[in-house]
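One protein chain is absent from this view; the other protein chains keep their places.
And now, subunit A:
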């Protein structure tokens, strides 16, 4: 709407690509700030579509942000659809327990980046991620604090699910916690909107989502018409991990993951899960028979609390239709009996940011993200520091 300097010659109003780049540079977009307003402090992660930096706002150096770069280099189809998805979803989701997308910034094209402009997603900075905290032996959660973590996590899930969004990548590394102890679900790069079976048509989502260790049995068996229960399985895995301190089922292959699940949750049969026999991969996969359900038995030594065991037992249910939803889980006695959920701030204060950054193991390399066909490879597992298995 505002007048601006013309960058083109009047006799040739059509701009060449070069001129266009120039036009972008000179045009003051009223709505998209320059990324130069932030100053990078450190690289803190490697995302699937670009690096993540910790940065501070130049105008207000107390304000810390995480800048997630959107790599456009090898994109045949322009701005990546995954980034668009994440942006659209995060714009819709505004909740205390969902990571806050502040804005999207733009970095001007320069000689160095071959005239390609870059975009950054700017997030509120979170000091910790749950995987980092759990792998730091100095960090100890008491029962009230664990309850607080799980309560916030389920609250976030309740919120996104009631807004018809599936996270689809639940894992400890995607659970961020601020220094004040507020939990934020992060990484909506795989998230998507769902609707209850549009005009009777079942959904056909990809089942190649969720990091293998947190992947629910229905996805492993090829279900494509899945829903919120996939995230609650992940929530269950994370819950157990609060005590075991490392992922409870670390399969190397889909087959192995199913075996581990059967060994913990009992055999996958039509008796406990009516309809499972119709899933695409049910006949292809080898499903251990005669396995007893041992969720409570095997986790009791770690969790001790009977309510905790009971809630976990309701989250790690094979049949997704019988798995507890976020609402049910939040109403479980676990959250309403002593010790009540309590603030995490105090405990986290002992593990100040500098402690975390210099003493704790680095945040997991994100390269073993197991979207699509990738699986966590042995080396990735070593990198991640998740070698010792609990089971």
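Some observations on this one:
Following the convention adopted for this analysis, a contact is a pair of C-beta atoms (placed from the backbone, for glycine too) under 8 Å apart; a residue touches a chain by one contact, two chains touch by 3 or more; residues count from 1.
Everything below uses one rule, namely that contacts and distances are computed from a predicted model.
Protein name for the hidden chain, per its UniProt entry and selected from "GTPase-activating protein GYP5", "Cyclin-K", "Ubiquinone biosynthesis O-methyltransferase, mitochondrial" or "Trm112p-domain-containing protein": "Cyclin-K". Residue A:106 is the one among A:37, A:106, A:224 or A:294 that touches the chain not shown.
The chain omitted from view is touched by exactly one of A:91, A:142, A:225 or A:278, namely A:91.
When the missing chain is restored to the complex, the residue among A:46, A:117 or A:178 that touches it is A:117.
Set against the missing chain, the residues A:38, A:53 or A:159 yield one that touches it, A:159. Within subunit A, the residues in touch with the undisplayed chain are 1, 3, 8, 10-17, 20-21, 23-24, 27, 29-32, 76-79, 81, 84, 87-88, 91-95, 97, 104, 106, 117, 119, 155, 158-159, 162-163, 192-193, 198-199, 327, 330-331, 335-338, 340.
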